[in-house]
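So that we are looking at the same thing, I have put the structure below in structure tokens.
What follows is an incomplete set of chains from the complex, kept in their original frame.
Chain naming follows the written order as A and B, and within any one chain the residues start at number 1.
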Amino acid sequence: MTLDPLLAVIEVSAIFVSAISGLIEAFRKRMDAVGVFAVAFVTAFGGGTLRDLLIDRRPLFWVQHQGYVWLVLALTLIAPPLLRATRHHVVDRLLQVTDALGLGLFAISGASLTLAAGMPVIIVTLMGVVTGVFGGVMRDVLCNEVPAVFQDHQPYALCAFCGCWVFVGLNGIGAESWLAFLAGAGTASGLRLAALAGGWRVPPWPPDREG
Amino acid sequence: MTLDPLLAVIEVSAIFVSAISGLIEAFRKRMDAVGVFAVAFVTAFGGGTLRDLLIDRRPLFWVQHQGYVWLVLALTLIAPPLLRATRHHVVDRLLQVTDALGLGLFAISGASLTLAAGMPVIIVTLMGVVTGVFGGVMRDVLCNEVPAVFQDHQPYALCAFCGCWVFVGLNGIGAESWLAFLAGAGTASGLRLAALAGGWRVPPWPPDREG
């Protein structure tokens, strides 16, 4: 597929951005170099690893692509200038856009692997969302915080969820697999970007007046 | 087995009650709809999922019974009136009784699957307890609390533990499997109900004067 080089660039960038979000959180907690690496690693690979454990798929993503492990090690070593750079407005915006693209890519990759394993569609969409968001959940658990994705009221998991349903739906009506993949990932990433641009909010649940 | 419809009712009710305990905890943490669903889901299925990972059993319980995933999704959507209802004394008492029945059912189901996998009896009882209580442990970890089951000094895991030994013991002396199941689940649920009724306490360990 001629899209492969583009997808590889998005994948590397998305791992890079996830790892950086781990670096930032670990830095805030005043961790040492070991903690910074561990949290960056878990943020980047935790979602895919949990999915692989749940659907019993081996080798794990990062065992298969060991270059990515070296990438996170290298990122940890250059964390000091990296973290300074993330304080610039332009860099921060770039990280958000890359993260949104990565969310779509990872969610639909996860959904796709689960579909290939023959699981029912509700499980396929759940696994897509798990792949996209559980790295961040594990980061927050290791940093002793309530997971931001459950509590910051910004649409993130929901964007992945919608993208997964688009993917599953197009597959269900027999669309080409590359089309279903692109439409699903595009929906997830597009919704995430729109949510960021528009400041969309997920309400507390139950909503306040019920509380 | 003629008990099957009854067991199915208990199973659905127990999942329902576990999910509600997740809803309540997530609501206390001011989570959004995504967090409420995730915590409810993990509370309902976390214990069985951990057991299945540890004994390498697939498909996972909730992959096999995908209806239960839809049940938790539906529960999340109707959380506002549900949570209002749980504030009534009668409903609260009903939840406790259902939870006690579910504890017995889940613990002995977990023990039974582990026994069928040919594991030693100490592992069988541990897996029974894990199935019964680790959903709640994961709920508390995600909500950034010390797990209540480790710290609230109410007999819960211990009730499951005793029930599992009754199940294992009756199996060991060659009792019919349905009898062992019922006696084990009855012991666990009965002890839990007695503990609730009598206000039994598990001491801190080591006990205070040693502290």
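The criterion applied here is as follows: a residue touches a chain if its C-beta (ideal position, glycine included) is under 8 Å from a C-beta of that chain, and two chains touch if they have at least 3 such contacts.
Since the model is a prediction, treat every value here as computed from it, not as a measurement.
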{"item": "Identical protein chains across the whole complex (2 displayed)", "value": "3"}
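One rule holds in what follows: only the chains that are shown with their structure count from here on.
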{"item": "Chain A and chain B, separation of their C-alpha mean positions in angstrom", "value": "31"}
{"item": "Residue ranges of chain B in contact with chain A within the complex", "value": "26-27, 29-36, 38-39, 49, 53, 58-60, 62-63, 66, 69-70, 76, 79-80, 83-84, 141-144"}
{"item": "Residues of chain A defined as touching chain B within the complex", "value": "53-54, 56, 119-120, 122-123, 126, 137, 141, 144-147, 149-153, 156-158, 202-207, 210-211"}
